[in-house]
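Apart from one protein chain that is not included, each protein chain of the complex appears where it belongs.
Let's turn to chain A:
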């Protein structure tokens, strides 16, 4: 009993420390690949591998931090509510772009992965890759995929979006604040929104609206795509 409490405390403090230290590093140098979601995760994974600690043991503490995900998703409604004017003023282009993004993101992801012959469980984990991590993990879990893998695919989508995205959108002449904001938010969620901030406040607001609404539309459409693709 005592040992369990100590283990829980240790891993909670360890996760917090890794996050805050890596966050300081990110704020100081501001390179995308230093984002704490990536670096802190790597530090913890390396620690567990080197000390030969099981993931279940880590989760004795980790589950407490994990339990904040649900309320945090609910809290996303507050920034969306604050941007309701922007949303209402551009309702048609914003909603259409996000819907197209969710449909293209889910259908091309599934079609390509199926083409390469990947298993059903991998397809289900890959399906919500354009959706913000906490929601993507829940979608995958409900459909029978692996939430941890979903989180990794979401991260790969985010990083490819911000690394290739700027030159790619320039090439396609996507340059209005709405175009750029939706492009980043609908494909690269929170990581894309952080990048959109470098373009301007309006781009970032549009991107954060795209991130939140992609999560809502994606939750509705994911089971539909599973059905369409006979998974």
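As a convention for this text, a residue touches a chain if its C-beta (ideal position, glycine included) is under 8 Å from a C-beta of that chain, and two chains touch if they have at least 3 such contacts; residues count from 1.
By definition in this document, contacts and distances are computed from a predicted model.
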Chain left out of the displayed complex - its UniProt protein name, from "Peptide ABC transporter ATP-binding protein", "ATPase", "Cytochrome P450" or "CidA/LrgA family holin-like protein": "CidA/LrgA family holin-like protein"
From A:174, A:197 or A:231, residue that would touch the chain that is not displayed: A:174
Selected residue (touches chain absent from view) among A:86, A:124 or A:186: A:186
Chain not shown, touching residues in chain A: 15-16, 18-19, 35-37, 40-41, 44-45, 48-49, 55, 58-59, 62-63, 65-66, 68-82, 84, 90, 92-94, 96-98, 100-101, 104-105, 108-109, 112-113, 116, 118, 122, 126, 129-130, 133-135, 137-139, 142, 146-149, 151-153, 155-157, 160-161, 164-165, 168-169, 172, 174-176, 178-184, 186-188, 190, 210, 212, 215-216, 219-220, 223
